[in-house]
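Below is one structure, written out as structure tokens; comments come after it.
Shown here: the complex without one of its protein chains, the others still in place.
Order as written gives the chain letters A and B; numbering starts at 1 within each chain.
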Amino acid sequence: MSKNTENNLHLQVKDLTIGFRTRQGEAEAVRRISFQLRQGEILGFVGESGSGKSVTCKSIIGLLPENVTLSGDILFHGKNLLACTEKEMEKYRGRHISMVFQEPMGSLDPSFRIEQLLQEVIMVHDPCSREEARRRSLDMLKKVDIADPVNCLKRYPFELSGGMQQRIMIAMALLCRPEILLADEPTTALDVITQGQILDLLRRLNDELGTSVILISHDMGIVAQTADRVAVMYCGQIVETADVQDLINHPMHPYTEGLLASLPERQTGGEELRTIPGTVPSIYNIPSGCTFHNRCPYARSVCAAEAPPMLMHDGREVLCWRHHERYQNG
Amino acid sequence: MAEAQIILEARNLSKRYPVKKTGLLKRPSVLKAVDDVSLCLREGEVLGIVGESGCGKSTLARMLAWLIRPTSGSVLLLGEDPSGLSDKEIRKLRRNIQVIFQNPHASLDPGRLIRESLAEPLQIHRICSQEEAWQKSRDLLHMVGMDEDAMDKYPEELSGGQLQRICIARALALEPKILICDECVSALDVSNQAQVLNLLMDLRKKLNVSMVFISHDLRVVRFMSTRIAVMYLGRIVEEAGTEELYLNAEHPYTRALLSSVPAANPALREMRFRLTGDIPSPVDLPPGCSFASRCPYAKEECRQWVPERLTIREGHDTLCLRAGEINWKE
Partner (left out) sequence: MTPKRNKLANIVRAYFSRPLNTIALLCFILVVLLCVFAPLIVPENYNTIHVNRIFEKPSWQHIFGRDRLGRDYLGRVLFGGRLTLKVASFATVIGFLLGTAAGILCGYFGNTLDTVVMRFIETLEAVPFLLLVLVFEIMLGLGTGNYRYALGVAMIPRLTHFVRAEVMKLRSQEYIEASRSIGCSEMQIIFRHILNNIFPILILQLLRCFAEAVLTCTICGYLQIGFTPPMADWGTLVADGYHVLRVYPWISLLPSGSVILTVLSLNLIGNGLHDALGQKQ
């Protein structure tokens, strides 16, 4: 457990709550979540749409809209990012923490060449000569497996395929060697084969550069094959965190269990898929007690009445009464 | 096993689109969306079609349902070729083949109540009275596992999973013999996806509909289909029974596709076979095998000859010059 000492922690999120003020009233997209990101690890966030994973990610880099209320702490090397002013955040963004989005096309300004886009990132954070910037850009393009980097520099974003664009996005994000890379559904817009390539690339860059990665996806398969540790989100809460192998082989939370069982990868024709009954509740109408109780096959009276506390056991965290009791009884 | 009757057949289907090019003297290019595809669907079968975006699978689906007309080749729907029929006869024939589209939010008229959308097919074909139509829509809703109170809602008030159920109900209103599902679960969350897949499987057994199931997600296709056709750049490059395809894929593209599937289960992740580069543009393809540019096993003749469809084993066809030569164990 020595790996968990404070020095190894890049990012510590404590009791983060994110609320939205909208026309329909106030709603909490994320409720009191805590997690840590250790040095050099890939932490995967899995959850269905509306579970709050994307919002969590954006709150770390300070990219949430105006109508949002935030509370809790996001500690980056001991500094609380939530207390930072916009000016201070700009220093962190790109330099220490950077982000890759789902839609690469929408995230690259189509009126600049790739070279200009990459140079801009370098110049903002780390001004240097043009030759130096060019050399660094080329280096980075090679790192992200672009076959003909010299030619690629001259192109405009829309001349490249989706996979190439996403590579450029990753290159831009990693140009200043940030400690943390946030990848929000980086492969959702891509095809299976390209997706495989990009995930391999993330894994490799994580090894080579030691960048910690937060990988967000709705697909358990993607997270499972890429991440070291996985946090499962449901309805604005992290319901379970565990090392990837433990989580897949022995899911503790019933929701995790359901998610894994509803993947069609194990069964072939004939057999029914196990499903989670019902639908994800709206954030304007969150169930009392344990948020999952109305869809949970193991729910009992206590689940509807009272929210379970986080159980930490053996390096795993789980938010479920069932395990709480079992653990207390030995 | 006696061969079931063929109810849908495509013979050498092609769809070409002229592509406008800027420039006065350039001759117009041709995009081959679907190129010389032959397939057949037997009664009770689920034929999966899998491929990356832009491979022509959606165009193929629309041609099979006679929503767009092929440039050449023919479709035999229940043994009849719709190309010679009048509009009225085509509409009558089309009752037997229904399509479920990808985006459930866009597939229902936003200005109409669910009840109106459900009853519409019955009214159009003047199958029954208004009263019976309402009753029948109610039955259909029950069949897809939904409550009656959805009848008087507008599509915007329902979630994606619910809407997809309604689309399925609507498609089944005319008691079709064939259902074409075009990426019908891609827009859904994992738990909804599993529910809809189960529903389709269930209905298939109950109503004995045959399906063409199209998806980019191999896991889903594998779960649903009895036979799978793999498409690449407008051609079917491999076609085999589901298990056969998974165990003994002969086309390098199929292999790559299979090994790119993100899998939670590490056992499914053993074979690593990644392609480099991106899918080339389908406009003005070079001669020879369309996959040769990315194929690690491509030889000189692959770039010269278009491979013939080759039956390797009973019910297992492939479109590769080197079929059977490659040792996959390496």
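As a convention for this text, a residue touches a chain if its C-beta (ideal position, glycine included) is under 8 Å from a C-beta of that chain, and two chains touch if they have at least 3 such contacts.
None of these values were measured; they are calculated from a predicted model.
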I'd like to know which visible chains would be in contact with the absent chain if the whole complex were considered.
B
Have a look at B:10, B:108 or B:237 and name the one touching the chain we're not showing.
B:108
So one chain is hidden, and I want to know which residue out of B:94, B:165, B:235 or B:322 touches that hidden chain in the complete assembly.
B:94
Please identify which residue in B:4, B:19, B:67 or B:207 touches the non-displayed chain.
B:67
Suppose we count only contacts with the excluded chain; which residues of chain B make the list?
62, 65, 67, 87, 91-92, 94-95, 97-99, 101-103, 106-112, 120-121, 124-125, 149, 152-154, 156-157, 167, 170-171, 173-174
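FYI, only the chains that are shown with their structure count from here on.
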Between chain A and chain B, what's the gap in Å when you average each chain's C-alpha atoms?
32
What residues on chain A touch chain B, complex-wise?
48-49, 145, 147, 161, 163-164, 191-197, 199-200, 218-222, 224-225, 245, 248, 258-269, 272-276, 279-280
Write out the stretch or stretches of chain B touching chain A in their complex.
46, 52-53, 159, 161-162, 189-195, 197-198, 201-202, 216-220, 222-226, 242-243, 256-257, 259-266, 268-269, 274-279
